[in-house]
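I have placed the structure first, in the form of structure tokens, so that the comments after it can refer back to it.
Right after this comes chain A.
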Amino acid sequence: MGFEVLLKGTNFIRLLQGLWVALRISLISVGISIVLGIILGTLMSLKKPVITAVSRVYLEIVRIMPQMVLLFIVFFGFSKAMGLNLPAEASAIIVFSFWGTAEMGDLVRGCLISIPVIQYESSYALGMSKFNTYFYVIIPQIIRRLIPLSINLITRMIKTTSLVMMIGIVEVLKVGQQIIEANRKSSPHAAFGVFATVFLLYFLACWPISRLSKYLEKRWS
Partner candidate 1 sequence: MGMEKEVLKIEHIHKKFDDLTVLEDVSLTVHEGEIIVIVGPSGCGKSTFLRCLNGLEEINEGHIYIDEEPVNPAGKNITKIRERIGMVFQSYDLFPHKTILENVCLAPVKVQKRKKDEVKEEALKLLERVGLSAKVNSFPRQLSGGQKQRVAIVRALIMHPEVLLFDEVTAALDPEMVREVLDVMLDLAKQKRTMLIVTHEMAFARAVADRVIFLDGGHIVEDADPKQFFDSPKTDRAKKFLSTFEFEEK
Partner candidate 2 sequence: MDTEVLRSYLPLFWEALILTVRIGWLGIALAFAIGIITSALLHFKVPVLSAVAKVYIELFRNTPLLVQLFFIYYGLPVLGFQVSAEGCGIAGLGLLGGSYMAETIRSGLDAVPLSQTESALALGMNKRQLFGSIVLPQAFSTSVPALVANVIFLLKETSVFSAISLMDLMFTAKDLIGLYYDTTEALFLLVIFYVIMLLPVSIAGSFIEKKARFRIFG
């Protein structure tokens, strides 16, 4: 079935290293997205007309443009238009952060406006200051809603990073292809074993995280 090829030499280690490339890109992008997303979401919740208009255009671009297209624009387009040659990995991080910030910003905005006014009013009625109200009442509630959603964003980001092979980054799928290519003669069935393994590796990377997100969502809601 072609699984034996993975036991040869360092093949399986190389596959895992490929997975790590994808995971590293997604973790960096998620980190950036969370920070920028919180800022964006807070700005959007202020309901200033200019910010609302700009952010609406931004969110709509992200909503309808495939990440793949954005990846091509940054990787091929920027290098041509500005003459600067962005490394593929940097392009990927820029694109995924651009996408993740929009997603995160929308989640933060949703959480902020979902806290009922009565929560603020009842804290003020207890004589709490504005700072205390936010620190003890509002922010803890927002964090509880936000953490499961941001964890969920991590799995979506990991799945999205599989695209980077299309701009030449050697990640797990690409490594898989190389292994199949190199062993074409000795293991003609390698394609099944290798891609089944890649499938499983992605599942093992994402599944625990999405379980955690679901668990926290249930526990804290």
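If you want to know what made the cut, all candidates are chains of the complex that A comes from, given by their letters.
The criterion applied here is as follows: a residue touches a chain if its C-beta (ideal position, glycine included) is under 8 Å from a C-beta of that chain, and two chains touch if they have at least 3 such contacts; residues count from 1.
Everything numeric in this text was worked out from a predicted model, so none of it was measured.
Trainee: Only one of 1 or 2 touches chain A in this complex; which?
Mentor: 2
Trainee: In the complex of these two chains, what residues of chain A are touching candidate 2?
Mentor: 1-2, 60, 63-69, 72-73, 76-77, 80-81, 155, 159-160, 162-163, 165-166, 173, 176, 180, 188-189, 191-192, 194-196, 198-199, 202-203, 206-207, 210
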